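A single protein chain has been omitted from the complex, and every remaining protein chain is retained in its original position.
As written, the chain order gives the labels A and B, with residue 1 at the start of each chain.
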C-alpha cells in the first residue's frame, strides 16, 4: 500500500463571516412501478443541487420509507439484474418470516424480506459537494431500491454548504 | 418513473452572519440486557435534539463499538424477531470463523459473527433536522442492534445546525 495525499479542492477559509453556511431542504418524489426495482437518482439530485447554487458542502439524501433503500454503484443493466437477484438470495422472501405470518403480525403485505433487505442496504447517503458538483466517481450512480412497490415514495434532500 | 420535486422545507439563507452554525456533541448511554437484541433510540435522539433547540441542520449518530450497529426501519415486534433471525442466517455464528479460533485469535468471546453482522448493518447514521425535528418517515425508527451483549454501550450524538 503506497500513498499520497493531495488537496484537490480549494479550502474556502473564513472570510469575515460574509459567506454564511446555508441549510436547504427539499423533497424528491419517486413514483415506482414494480415490486422490486432500481431507479437512478443521480441526475435528479444533481439538478436540485444546481438549482440552489451551493459550491462547497454536502448533500444528505434520505429515504422516508422502511422498504425503500439507497445505495451507490454502477448503473449497468446486467448488474442491476444481479443486485435484485442478490437481494433475494441474501434475504429469501419465502423463508417463513414472522412479519408475514398472521399469527404474529398485523401486516398483510408479506413484505418482511423488503424490510430486511432495506436494513442491509441502508436508508440514507451522504455526498460531498465541491465546486458546485456532487463528488462522485466516474462509474458511481445514486440508486434507489424499491423493495415493495409500486408506490409513491418521498426522499428528503438536504444541502448544507455555501 | 414519474417525478416532481417540491421544496417542503424553507431554505434559511444567509442573514448577514447573525445566525451562526452550532456544533454540539453528546454521548448517549445504552445499557443492553441480551446477547442479541434491538433497541429503539428514536425518542432519545429526538429528546437530545429538542434540548438544544436546533431548527435546521443534521444529526450524526455513531456507535463507538465494533459489535453495536445502527439501522433505520420499522419498530414492529414480529419484524424485530425477523431482523435477528436474518442476521444469524446471513452470518452464521457457527461457521468456523478464525476470530473464534484460539489458534488464530486472542479473543475468547467467540463473537466473530457479531463483528461481521455489524459491518453489514453499519456503525453510524445521519439524519436531517427540519423545523426543529428529525426528518423521519411515519414508520421509521432509529434502531440499535446489540450483537454481543449485554454491555454498557456509548453512542456519539452530534448536531450541526442553527
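We take it that a contact is a pair of C-beta atoms (placed from the backbone, for glycine too) under 8 Å apart; a residue touches a chain by one contact, two chains touch by 3 or more.
Computed from a predicted structure; not experimentally measured.
Take chain A: the residues that touch the chain left off the picture are 1-17, 19, 21, 56-58, 71-74, 76-79, 81-83, 85-86, 89-90, 120-122, 125-128, 130, 135-140, 160-162. The omitted chain makes contact with chain B at the following residues, 17-33, 39, 44, 47-48, 52, 60, 62-66, 90-91, 95, 97-99, 101, 104-105, 107, 112, 115-116, 118-120, 122-124, 126, 154, 156, 158, 160.
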